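Note that one protein chain is taken out, while the other chains of the complex remain in position.
Here is subunit A:
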Amino acid sequence: MRKAMILLVGLMAAGAAYAAGADTHQEKESEDVAGYILHHVSDSRELEIEVPLSRNHIPIHLPEILIPLKAGACEKQMTDHGEVVPSLGAGCLDLSITKHTVMMWLAAVLLIGSLLIWSNRDKTKLVPRGTGANLFEMLVLFVRDELAIKNIGKEEGPRYTPYLLTAFFFILFMNLLGLFPWMATATGNLAVTLALAVCTFVLTQVAGIRSAGLGGYLAHLTGGVHWSLWFIMIPVEFLGLFTKPFALTVRLFANMLAGHIVIFFLLGLIFMLGHPAVALVSVPFAMGIYLLELFVAFVQAYVFTMLSALFIGMSVAMGHHGHEHAEEHGHGEGAHSHDHGKAHVLGS
């Protein structure tokens, strides 16, 4: 293992030295590192397949889908950044397939494929066999028992388990996919995490309305205080509704993005400092961060799912709370779980 590590580091260093030696414009190279990193973690309209130890990229152009909401709104405009597709505000809905879309689809296909393989086992045998089936079942049981049932409760938990399982595995697969060469992390994109958080948000509201009724749901927005204070409470509660998905969005996005930037930056350090010996330090560090990223991929999938379950659980509890203590119209238990939830969001 140790020898393998040393060999790997040596190879990396040699590669770095080669790259550094081949480059005659070292100054330009070190300035390009930031741009290179940003280019790599951002979404783009084409897939670039890099060929190792060469400067060639094989670009795959992805289909461009532009839906004009107003006639002629999607005319491309020439700016100093090149061709730019008009924004949604200008009336052009841009549904183009991008790098992150492709990665997301790849993750979805891998997820569905692997789950179909491992869930379609002999139905008469209740005990799972093999690593895949056991691993999946372990994770499924973890999500069901530790996330769904613990946060939502024994009665309502199983109803939301499939959603939580899908969220967990979908995010996990997208996170892990970004750790493979030539792949990208779709969860390192704000749009993706925003859409996922919107799903949790909608489900949370549906769960609230479902368990408390529309009246109870709206009453909850008043915070259960005297009507004269409603003009304070309603904006606060309303804002509270949106802080949760916002927290979900930003946490997942920032965590997934940051790890990749750190890895790229550590490797970019070799080129910025312009000496191959830097690889001896930065490559092991990058490997450490890579392993950390592997861990973070699981942790962030877990955190997203856990917070989703927590929010849904709070909404569900709102209904039970409303039914059981209707006459008190207090905020007792609900307020506690609410505060707890907020503390959790802020703390993590």
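We adopt the following convention: a residue touches a chain if its C-beta (ideal position, glycine included) is under 8 Å from a C-beta of that chain, and two chains touch if they have at least 3 such contacts; residues count from 1.
Simple rule for what comes next: contacts and distances are computed from a predicted model.
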Name of the absent chain as recorded in UniProt (options "Sulfurtransferase TusC", "Carbohydrate ABC transporter membrane protein 2 (CUT1 family)", "Two-component response regulator" or "ATP synthase subunit b"): "ATP synthase subunit b"
Candidates A:P59, A:G130 or A:P162 - the one touching the absent chain: A:P162
For subunit A, the residues touching the chain missing from this view: 34, 38, 41-43, 65, 88, 93-98, 100-101, 104-105, 108, 111-112, 115-116, 119-120, 123, 126-127, 136-137, 140-141, 144, 158, 161-163, 165-167, 169-170, 186, 188-192, 194-196, 198-199, 257
